[in-house]
Structures are given as C-alpha cells and as structure tokens.
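With one protein chain removed, the remaining protein chains of the complex are shown where they sit.
Order of writing sets the labels: A and B. Residues in every chain begin at 1.
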C-alpha cells in the first residue's frame, strides 16, 4: 500500500489506528474513578504526544540513520514556534500559513547551521550544534526580546496588525474557521472521551511525517545515509561525497522540528525561549534513544513515555498518595508513602533519571527492544522492526 | 589597565574551575573512552561534601532560653554545636570556621569511593556501547544524583563560607605599583587558583613520572596493545576513574565558598565543561587545561562594559562563539588527536 511493503504497511496502520483511537485508548479509566489520575486522554497531552512524536521522528532521520548526534535540534523547534506566532501576529489566526512558514524558516535555519556544523563529525559536530542552539536560546531570552518577547514568550496582543483579521474573526488558532480548541466530548457511562480538533490535525500531520520517514528509511537515499553511519571513509573512497546526503538529512529533520514547533504554537499560541535550551535538545535525544534509535516506531514511543511521565507523575502529590495508600495500616503506609513520594510529585525527576538508566542498562535497543522481547516471549515473531546494528564505541 | 588586570585575574580564576572539571572529564574520556555526563554531578557532590562537613560540625543540641521567644512565642531553643561542647568553644569554633579546607580530606576518600562504585557498577558495562548510550545512562545517573542531593539539602543554595582569614580581599595592585584599593582580589579566589594549579600539576606529574602513569598513557594511546602485553589495564582504569572523580570533587569542595552550592550546579557546569574539553581537543589533557583558561579569560573580557557596549549580549554567547570559531579553524580543537570521537 502507498508504495510500502507489507511489514511497513502494517506498522503504518498500527500507528494510524493508535493515533485515531488515542482519545479512547488513553482514557482507559472511568472519569470519576481514582485511577482516572492515570488517564492521558486530554487535549493538551495528546497533542504533545504526537507533536513530540513528529520532533523525534525527524530527529531519528538524522541520528538513527546517519549517526550524527545533534545536540541543538531544539533550536529548530524554537524558531518554528516563533515563526508561527509571528504569522498569527501579522496575518491572522489561521494555522496554515503559520505551519508552512515554521517549516520553511526552520528549514532555512537548519541549512545554515547544518552547512557549518557538518564540516565536523562525531562529538565536534555535537558541540557545534549545541553551541548554535545555546546561542539562539540565550539571545532569544535577552537581546532579541523585541523579536521573541524574551522571558514571557512570544504571544499575540490585541493591538498586533493581524492584517487578514476580519471583524468578529476567530481569536484562537483555527483551520479555515475550524477552531483548534474545539472538541467533541462523548460520555459513555462513567467514561468520558474527548475528541479535540487540534489533536486530529496534529495526528494527521504526524501520520504524514511518519509515512515520509518510512519512505526515507526504505529509499536509496536512506541506504546512503546508513552507509555514512557504518563507514564514511569507505563511502568517500567509492567516489561518493557524503556531505550533500548528511546535509539533506539534517535539513529534513530540521524541518520536522520546525513543523513540531509550528504545531506547538498552533495548539497554544505562545512560544517560550526555553524551547531552545540545551535541555530541550537533550530531551529529543533521550526520547529517540529511549524508544529505540534507528527504529521506525521507537521515537514515537520514547516521546510518549517522557511526556507522560512529565505531565502525570509530576502531579502526584502526597495528598493523593495518602488517599491511595489509606487501606494500608499506618506503620506500613508511612514508609511506603515516603518511598513513593521520592519518585513522584516534586521528585518526578528522580523517576525520569532512574528510568533512563534502567532502560539503557536492561534494554540496549530501547523500548522497542523491550516490546520485541515480550513478543518473543509469546512465541511470535517480532513485528517488522529494522533496527540497524549499533556500532561499538570507536 | 587596572580593569584589564582585574579581568585577567577573574579569567584565571574562572578558568581554573573550568580546567579542573575539564581535566577530570578528559581523564575519563581519554582512558576509558566514556563520555561521562555525570561528571558535573561529581563536581556538585564535591561541593556538598563541604556542605555536609560543615553541617556535621554544626550538629547541635538544644537548650531552652526562657528570656527569648521563638517565632511561635515559645521559649527560644538555643543551639550549641556538639563540637564546641566536646572540644571547647575555641576549638569548636575553629573547626566550624575551617570546615571547607578540612572537607578536602573528608572528600577525597568519599569521591574516590564514588568513582570506584560508578566505574565498577555502571560505566564498566558501557565500554563497548555507543557513545549515545553512555551519554544517556550517565545523564540519567546525573539526574538521580542531583535529585538525591535535592531531597536531602533542598533546592536553595547553602551558604558555605571560607575560613574567616580568607574572607577579605587582597590588595593586588600595590604589588604592581598601582594605588591602594585599585586592584583588589578576594583571598579565597586566589587560594582557588593556587589550589587548581597544584592539582593540575600533580595530575600531570603523576602521569608523566610514575610507572603507573606511563602505563595509563600507553593505554590511552592503544588500549589493545597494552592489554596484549599482559598488563591489567582495567584495574588501572578503575583507579583513573577514582582519580578523576576526586579531582572533580576537590574542584567542587573548594568552589563552595565562591558560590553557595546548590543541587543543580553540576548541570550548570556540565555543558560548559564539555565545550571546554572539545575546544581543547578530545583526549588531550594539556588541551583541556589550556582551553579552560582561554575560555575563562575570554568570558571575563566579554563581560566588560566597553566590550558589551560595542556588541550587546556578547557575554551571553562568547563561550559558544569561540567554540565554533576554534572548531572551524582547527578541526580537532586546540590539541586534539586524530580519530578520537570523530565517528
């Protein structure tokens, strides 16, 4: 289907099904039950899942295929967001020009940074990209405030030009009149499912991005990128110049990041400078590796896991824990809560750090490898995963 | 002129912190081939060794003073440190005052032990894994370590002053023939610089003039061959990791009086120290030290008003700008070797 082989079609269909039914799958628990705390099926988080999914898919095209570890990809997401919000400020709240411009601007920005950074490889490349991103972040936070609104983040004010804005026009981001924040809420008994418009726009774009990424993985171009990863020197000896290929991969992944940034701004029209900080760049690296670098579906899994932890575990406060563990006798309850509270609420970073270590130690291929092991356990062949072999150090 | 001399002093001082951290990072990298994102955390733990010792000395018993009231209106609990009770008020006060220098002795065994445990327990299993995996696992470890510190000491900085005698500042200008009070520099920062110089010199001498160091240097150049010669290089590498941890820890202990330590100070230094290492050239110890001082001095100059008024915001980005320029001009940094971490 669509020029994909059977295995890839299956993966695409699985991802599509997951994306379409996410509002149901993620709201597994009835709305008023205690377990509803673990639900993730609300618009903002679902949107973040797919948007960061796009970001990670794009990052994986560069890192997973060529092995070039960029530590500055958040800069492209950041400029994408700024471009989108500027479109809202100058034209109107329609998301189409915003998203298009965010991809273009991020693409141009990545051409410049990629062209310079790709003159070096290995850790030298990583540090170059990191340097560019940190410079962008620091300048956006301070000197470039007229352009970025600094600390507060770029937002739309009522006195902005908005030249295409008609009287009584939409004052929130919309797709030709379809507001991004509109949603259909369906109550099914005690369950409540929310189907947000914004989410589905993101999900469709994510599926398109995912499809393109599969095509890239399976194309001669993708093969060339893998060749760069396995042995660049040999490739050069065969008379091929790797630079145009890596630069193309870099720019493509930069545009993915720009798309993600534009979507972030379209779902919530505020662009903060922190989006470009090195920790944000680190986050996408972590998402990709945690999920499984070089696999198709890994980055999406990684992005989902991290955003889920960030948004759900940070909200577990001690009051909640007391409620949950109230059934235990006091002398058991207190130590249990003491331990659990170290990993939740204000200690959610500990959970995050612990999880990185655990996954990397136990599952060198990331979450995807975990899934494969479970599959094998049930005696089935692992589903269509093409993990490129990892290279040992040096 | 005085302004320039002051900024050179500042640059040397900042540079010594950068150089110390980068030195440890390069030691680990050069010997073990591991990218250690937890190195900043080791620096932070060093600083908290000083905090811990000063807290230990300040462990107190409480007596009630009915003449004063606490914030709830109850009689005030007056705290007296046990050390003052045990050793007399003078010795006790001296111990508390000198807790940072004393923490040097306290921290060395702790840091070496942490280094050993880290290497044997975790890093060892990552020698053959891709650098990206090493980065992620050590980054995870860094988060875990800093969260442990946060849950014990809080997120707020903990003031850890230098001993009374080092608290003032020294009139450096008079030595150079300037008027009094023109170039003054804090004693403790000068102590820090001297301390860094001793440690850096010590590490170089150790690698240069001892058999152990020779083997390690050989291992850095060609690990496989050294192994084939029947030398147990692994054991030496463990020791090197302990040494690097101790260097980072000592840098942290001595840094505590300069800026009150907080749990995320390691992360603040992490990116910077990587930039320093890479600018110096991966795997080159002299490169790391030189780059540390170079970036420290340039950073200091960039924050001068005269420079800032010409290029606004230059002090925000100078380190990164210099890194880019150097890496473009010299592919492997100042003194990097070919083929190290280039794939």
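Heads up, the rule we're going with is that contacts are C-beta pairs under 8 Å (C-beta built on N, C-alpha and C of every residue); 3 or more make two chains touch, one makes a residue touch a chain.
Everything that follows uses one rule, which is that contacts and distances are computed from a predicted model.
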| item | value |
| --- | --- |
| Missing subunit (named according to UniProt) among the choices "3-isopropylmalate dehydratase small subunit", "ABC transporter substrate-binding protein", "Succinate dehydrogenase cytochrome b556 subunit" or "Cyclase" | "ABC transporter substrate-binding protein" |
| Which of B:39, B:131, B:189 or B:236 contacts the chain that the document leaves out | B:189 |
| From B:27, B:265 or B:323, residue that would touch the chain that is not displayed | B:265 |
| Hidden-chain contact residue, picked from the options B:3, B:198 or B:311 | B:3 |
| Missing-partner contacts on chain A, residue numbers | 24, 28, 30, 39, 42-45, 48, 138, 141-143, 145, 150-153, 155, 158-159, 172, 181-191, 194, 268, 270, 272, 274-275, 310-311, 314-315, 317, 319, 345-346, 348-349 |
| Where the missing chain touches chain B, by residue | 2-3, 6-7, 9-11, 13-14, 17, 68, 70-72, 76-77, 79, 150, 154-159, 161, 167-169, 181-182, 184-186, 188-189, 258-260, 262, 264-265, 268, 299-300, 303-305, 308, 312-313, 315-316 |
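Here, only the chains that are shown with their structure count from here on.
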| item | value |
| --- | --- |
| Centre distance in Å when chain A and chain B are each reduced to the mean of their C-alpha atoms | 34 |
| Chain B residues within the chain A interface of the complex | 33-35, 122, 125, 127-137, 139-144, 146-148, 151, 271, 274-275, 278, 282, 312-313, 316-317, 320-321, 323-324, 327-328, 331-333, 340-343 |
| Complex interface listing, chain A residues touching chain B | 63, 67, 69, 116, 119-124, 127-128, 130-132, 134-135, 138-139, 142-143, 232, 278, 282, 285-286, 289-290, 293, 342, 347, 349-350, 352-357, 360-361, 364, 390-394 |
